[in-house]
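With one protein chain held back, the other chains of the complex are shown just where they sit.
First chain written, first letter: the chains are A and B, and each begins at residue 1.
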Amino acid sequence: MLEVVVADTLAEASAAMSEEARFLGGGTLVMRQVNYGDQRFNRIVRCRERLDEIRPDGSRVMIGSGVTMAQIMGSRDLAFLAPAARAVGGPAIRNMATIGGNVIAPHPYGDLAVALLALDGRVALSDGTSQPLEQYLKTRRGLVRSVSIQRPSGDEFRFRKVSRVKPKGVSVMSMAAHLQRSAGRLSDVRVAYGAMAATPIRVAAVEQALEGASLDLNGVTPALNAATEGLSPPDDALASAWYRREVAPVHLRRLLLGEDRR
Amino acid sequence: MPVEFRKDLFADERDDNLAEIGKPHIRQDILGHVTGRSPFYDDHLFDGLLHMRCVRSPHHHSRVRSVDTSAAERVPGVVRLIRPQDVPVNLNTLLALLNFGRDDEPLLTPDRCAYKGEPIIAIIATSERAARDAVAQVKVDWEELPFVLDVEEALKPEAPMVNETYPNNTFDYHDRYDHQKLRFGDVEAGFAQADHIVEGEYQMSPIEQAPMETCGAIAAPETNDRFVCYTSTQALFFSVAVAAKQTALPSSRLHFIGGTVGGGFGGKVDSHHEPLAILGAMLTGRPVKYQWDRAEEMQVGAPRGAERWRIKDGVMRDGRIVAREFTGFFDAGAYTRLSSYAVQKCTGHIPGPYTIPNIASNVYCVFTNRTPSTAMRGFGITGVDFAIECHMDKVAEQVAMDPIELRILNAYRDGDMKAHRRSAKNCALIECCQVVAEKSGWALSADARAASSLRGGGVDWRAEIPETLTDQGGQIGERKRRALAPEPFAGVSQRHTVAAGSANEHPATGNAPQREDMVIEAERLGFKVSTGVPVSSAPIAPPTPPGVPVPYPNNARPPEQPDRDASTGPGLPPAARSAEPLLPRETVPQRPVAPPPAAVTPPPSPSQPTSADQAPGGPRPPRRPGVSRFISGPRGRR
Partner (left out) sequence: MKTPVTFTLNGADAAAFADPGQNLLDVLRRGVGDLSPKYGCGQGTCGTCTVLIDGEPHLSCLVLAETVQGRAVETAGGMANGPDLHALQTAFVEGFAAQCGYCTPGMLMAAKALLDRNPSPTRDEVIEAISGNLCRCTGYEPIVEAILTAARAPRNSVGSTV
């Protein structure tokens, strides 16, 4: 029999978690499983603590894990992130879906997490520890209290979602890049993909190829050639692995060079 | 210059002074829609409603070795399990209602499951969650079996058997063939004389109807010893009859309420929910709802079946198509549902809206270990149309011709004989092409612009096609014994091309028995034997009792080849080799000559009964009021 545990704080909620429990954020992931009678858990844990703070912190911004996509879109401090938040679902989903859910969402979901990865995301967990988002995505253990990201300046941040249906459709792939420059050359670049692996991932080969390059077609060509290096994209109902490999360089070029930006 | 087809072409087909038709109107049900009050089947509340869910096969093809339901029965809230042996009449086929095909599909499958998602047990519980939990607790020992997912693989002798009722993996047509045939003219001769042979293969995927409302039904005992059933069905009377049969209740005890359907598109005709929900209500004495979730709707719900088509055309240098051969495969999935009918529907559509004097087609309704397929918006037609129109473009490319002009050149015109020996009427493809070209700024030649569906049809080779004897290739079960190509005439040593009405030593096998209301009228035959007799005085063949094949009311003469220039060979339209312009020019207004009367004396037929009120050779009865002139009768434009 299913039970619902209501905790006052995230720490209490964390104590109520187990293999057979799921934490309810916005509901878009967990309620779907409940509706379909998922037998892997018999406890829903929810929390009265709102966790919806958005707080600038020097060159970074801290976003509470309960912040919804709609709240991101409405936040002056997160204007750069609005296109990525807008890429998630329709308006109703965006009123419900939280940033905490997005970082644990299974393939092909998690478009916002791709943006967070490119912005050097770090997660703070309910136990007070923190770790890079990249590392968290490998295990997804522990309840996320907040995510801290770098605040990009100017047009350094790029996001692109490729889907077959517009304006709302599931990702064939999503891509984000933080293109920092130093003396006119790309430096400390971060590039992340979604729906190209089991979780959102950073793409080391592309990042390396962009290091020190100029942001023009010549400069990014080596990165385009390395667009899917080391990746094994999934086959699913939306696109085959082959298709994802074939189109990734095209979308990467559009992302990096700001072509056809929506 | 916009063309108003209705005014130009069908002026006499419709009265323009109708009160409702042709006028904007507010839907009668839309007030309910916008206020959320339209009563869809699930919008009825019952105290103590129970919920039903099914245990389903997780494999493409499997056998149930054993089932352990003890844990499921202990799940709190479980009220009752329904097993295959609880279903009074477990086996059914949808078209049994029309006496077409044999019962081949269980409501709940006792042993061998032929597709992924096939239900074996239904569980009824006090909540949907409890029903889901119980389904998860049923332990089934599945033996996985070899499966076949490709239509042509399924035709091979070594293919696993999918459907016990049709052990050859094909639906049986006319108790004789493993496919539906169409034979018209002489395709081999047509190919022999063609300048080009153009071949193509086209594959369509299954398509899920994906209605917004998933399929479902709620059944409840009523106080008058009846069961009420609210259902999402698109086919209320189908569903009543199927439910009555499978529950073994007289239909007078079933009170069906439907009509408000949240989208159907063909996906709500299969009538599986109603008998199961009623059975649930019978066995528990309580209201029972059986509703698919979205995942079931997509996985288990029958889609439009996949189709594969191969088309081979014989084409003259100038674009005239003189022969066309089809080999088609309908993927029925594991059970017949409506695929057997889709095959006949598409055969009726062949060769598309074109006048081609030589046509042969073999179409197969193939069983595979896929989800059974069923109706969806023009099923049987859209697939073959897609193939035909893709192929027309391919032909145009081959002969370096404008694709629209190619269509105009080959289009049906009024009076042409179609492949089913009916006269084409109310043709408008040419005009449609002309308007499309105009609207899209596509330049057409003067000939193409001048062409008309009203002119040039129904003459010579366009109407006088000798009857073709059905060959005996592809007998039921033949393919199990030996590999046999699926194309028409494969494995047939001798073919016969004989003229209509010829003395036929081999009775024209495969013809479905003609029913009285299907008696062939001379005017519907669409090909001429003699000239000059007005339709109104054309006698008809006397009605024939059901079950007696009706010979074509033609001269009872021996076979006679139609006029053919020796230099052009059989099957070639004269236009194709003549120096004349291809598009028929109208010098003398040429309306299709009234179809010939049958011979004044009908062909002798020993089996014909004599009946006082069915005098042979009597005058044709007056047109019945209310009979659409669209369906029969010449288009009046004198």
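Rule of thumb we're sticking to: contacts are C-beta pairs under 8 Å (C-beta built on N, C-alpha and C of every residue); 3 or more make two chains touch, one makes a residue touch a chain.
Source: prediction; values computed, not measured.
For the chain left out of this panel, the touching residue among B:I26, B:L98 or B:A400 is B:I26. Considering B:P160, B:P206, B:P221 or B:G263, the position touching the chain not shown turns out to be B:G263 (whole complex).
Contact with the omitted chain, checked across B:S127, B:Q203 or B:S445, is made by B:S127.
The residue from B:E73, B:D86, B:E222 or B:D293 that touches the chain not shown here is B:D293. Contact residues of chain B toward the unshown chain are 26-27, 29-38, 40, 42-43, 45, 49, 127, 129, 210-214, 260-265, 291, 293-294. In the full complex, the hidden chain is touched by chain A at residues 1-4, 24, 26-28, 31-32, 34-36, 44, 46, 70, 89-93, 95-96, 167-168.
One rule holds for everything that comes next: only the chains that are shown with their structure count from here on.
Within the complex formed with chain B, the chain A residues making contact are 1-2, 35-37, 39. Interface residues of chain B, counted against chain A in their complex, comprise 76, 128-129, 132-133, 135-136, 293, 295.
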